[in-house]
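Please see the structure below; I have some questions.
Every protein chain of the complex appears in place save one, which is left out.
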Amino acid sequence: MVISHLIKKQTYFDSVTLMLIGSQVKKLPGIDSTVVGMCTDYNIESLKRLDMYQSSFDGLTPNDLIICIKAADKQTADAGIAEVEKRLASRKQTSGSAELPPSSQEEAASRLPEANMVVISVPGEYAAREAEQALNNGRHVMLFSDNVSIEEELRLKTLGASKELLVMGPDCGTAIINGTPLAFANAVRSGDIGVVAASGTGLQEVTSTIHRLGCGITQAIGVGGRDLSEKIGGKMTLLATRALAEDPATKVIVMLSKPPAESVLKTLYAELKNIDKKIVIYFIGADPKAIEAQGFIAASNLEDAAIKACDLSTGKKHNSETREEQIIEAASGSKMTGKHLRGLYSGGTLCDEAQRLLQPVIGEISSNTPVKGCKEMPDVYKSSGHCIIDLGDDNFTRGKAHPMIDPAYRSERMLQEIADPETGLIIFDVVLGYGSHLDMAGEMVAAVEEGRKKSGRNPLLAACICGTREDPQNYAQQQKILEDAGIKVFPTNVAMVSFARHCLERNK
Amino acid sequence: MLIDIQQANANAIAAIQASQPVLKGIGTALEVVPGMKKNLILHAGPPITWERMSGPLRGAVMGALIYEGLANTPEEAEKLAATDKIEYSPWHEHDGVGPMAGVGTASMPVWILEEQKGGRKTFCTLNEGLGKVLRYGAYSEEVITRLKWMETVLAPVLKAAIPLAPEINLKNMIAQALQMGDEVHNRNKAATSLLIRELAPAIVKTSFPETDKARVLEFMHSNDHFFLNLSMPAAKMMLQAAEWIEGSTIVTTMCRNGTDFGIRIAGLKERWFTGQAQIVKGLLFPGFSEEDCNPDIGDSAITETCGLGGFSMAAAPAIVKFVGGTVNDAMNFTRKMYEITDGESQAFQIPNMEFRGSPLGINLLKVCEKNVLPQINTGIAHKKAGVGQVGAGLVNPPLKCFEDALEAYVEKYCKDE
Partner (left out) sequence: MLKDFFGKKVKVINLGIASFAEDLRKQGVETVHTDWRPPAGGNKKIQALLDKVASWQSKVKSAKGAR
């Protein structure tokens, strides 16, 4: 093995660009390992772990870029470096005009003074400062960055609330504002349903389903997972809900979240009771009866939340896209090749929903992000028993792009699960929309076919597509690619999980 | 304090743009340079003491003491230089500039530049030529002899010629030179030619011996950098127009003494912010290596401070042969400097950038925010006194100067924010 490297001092690229390029170049023949990244502690450690570190790297800082490639021979390693450079260079060019692009928020603002939204996905330690600058300049904030402290979040949301400006996040991956999908979001028609959510894929699933059922949205406002905690007190949830209440275009309001903190719940209910519009609430894992007792409509899962919202919007009853009989029929024709279920999810909320729906039925389920009643996986890299895994969780995404963008690890894991004789059924989500991979179905099927070939095993496979026919990916084509590979496809996570439940019950 | 920095900087740049440095004449340092004294040695860069001086500056000091008759031998000069009988002061604090060691003393002839509308004046010694010269720290008899010739023949001829020539507006001459492949720091060939062209008829008209006039013309002609000693005080004249505008973050001085790099900021009156002078990276003449190089030295970075030199590298592609790189590199260096300047020069236009004005008005805040340092392209002196130039290349100021200046700025204007 030969190691080649190239250092570019004081050269900055966003981490996603670097990780994607590293991941793509790693696939080239003869290349064993790649590290393409800023010289953060994490990447330096990765270099050491992969035996690629050299003493000449001492003194490099997180402002320096390193391209390091381990390959079969020097020619291949050097070619790998050249390939990375080529991709980096073409990245820079796509930012458009002959003029140098702005290098700061301030410069960007002078180029587009009418900007009213700042989308922030810079490293967490710098994110709050940028958000504050945006708010001080009267602009709404979409705060995709994570690793923002709760104290910073409180400060930002207090500032935002005082100016009636949105602070969507931190760690907010999805929003659709005034018809514009931001970050990871689906193309959803406009209508009269307003959604406020403390969850990314939850928001994607609900809005996509609303669209597919023929209805539409006014706003899909992400508030970040901690908004309804005691410390933050629901500041953005309250701001967003009040605005939707006063918005003439919004007729129905949907609220999605983990159960809020007790103190916040009281304030929230008091606020919601004053609203003269229909409200559907889905507090994930909460007892729907407790919500109904307060006088609100409670949903029991994400699909149900969408259906109830559409019912209220049109005054007519909507049915689930998949009838129970269809699911039972599909299950009766399917045989599990092993005892256990493996769930490979890119969406965290969908992973949670699967666990919650299956736990009462199949007993012991483990996960890297277990919900109440499920167990913690002893080794997240090795499944045993029924396992439902959130591959977008931190322990899988260090140094790697999120599985919705980069399918590399999920593909690897797919091979692993297929080869495992314990595996009888594998379920997974394919999340479409802006920001997501353009051909996730193709990538998953390639992994499935490789897995089948290498192991000679063929477990049952089912997928759900979270998306709409207006999304940049071709929904129909994605569906066909999966079905042609013998994978059962469902329009919602709930339907797919129901299929899994029936298969597991038949298999007992 | 209710000061709008954007406005203060705009005012500073407008003042710089409005300045018209004109060649007025030649004088003797003791008579025309403010604060000059018989025992005062003016030098390039920020303030420095004898103990801290590098080789070329020490050699130049010694040579100057011998030239002034204050010492008879190099050994005597060296001893004298270390005593408090000799005082040292930066040229910049006396309305002047000096290239390389930049040593100026009482008897030396100096160019006198004046603001066209009258008032301010700036000064610089005359360029001795290449090789073993005072500004590279040489102090041999040959050096002293040449200095004497400049004092007794070169200066008087030019002094008499200048009033006989049409008014020489140096800003215009520099603007023309920029469109002929010069950047008037490391490349002065075209500008020197233009100067000789303006002065030649006048020199001929003076009533000095023919041989003297011929020698003067030959002397200027033999030195491609003769004009440098005019481009520098011209740039100083322009930048001085912004000193000391309250609240402005425009950099009005960048200079080096061979040990320290010093900057000054318009809104921080007369204060120096220093850091270590860096090693210039570029191409060395055959036989020399990096160990031979002296750290960055000279007041010539005043050209970059004014949008010339390294900032106008795109106008002087020939430079890249000296500093190593491609023509595209030269363009990119200029392009990068727009990130840290607030304005663009009206007078100094760059032909192969569609005559765009060169980047003018280095903004301290931008340097710090973007972590982009001004780009200087300069000659490299041998670290031993008197060996001469060993190459040319690229160098930056140390970031510390700008960080210290920012700290001082905040302390003065907005520490309670």
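For the reader, a short list of remarks on this structure follows.
Letters A and B mark the chains in the order given here, with residues in each chain numbered from 1 onward.
Throughout what follows, a residue touches a chain if its C-beta (ideal position, glycine included) is under 8 Å from a C-beta of that chain, and two chains touch if they have at least 3 such contacts.
None of these values were measured; they are calculated from a predicted model.
Of the listed residues A:S145, A:T322 or A:Q479, the one in contact with the hidden chain in the full complex is A:S145. From the set A:L28, A:V122, A:L159 or A:I362, the residue in touch with the chain omitted from the display is A:V122, counting the whole complex.
Contact with the chain not shown here comes from a single listed residue; of A:D32, A:D78, A:E107 or A:E450, that residue is A:E107.
The missing chain, though absent from the display, is touched by one residue of A:G80, A:P181 or A:P370; that residue is A:P181. Chain B meets the missing chain through residues 2-6, 365, 368-371, 403, 406-407, 409-410, 413-415, 417. Residue-level contact of chain A with the missing chain is found at 10, 12, 14, 16-17, 61-63, 91-92, 94-96, 100-105, 107-109, 111-112, 114-123, 126, 129-130, 133-134, 136, 139-140, 144-145, 164-166, 177-183, 218-219, 239-240, 242-244, 246-247, 249, 405, 434-435, 472.
Operating definition for what follows: only the chains that are shown with their structure count from here on.
Chain centres here are Cα averages; for chain A and chain B they lie 59 Å apart.
Note for the complex: chain B touches chain A at residues 335, 338-339, 369-371.
Of all residues in chain A, those touching chain B in their complex are 10, 63, 100, 103-104.
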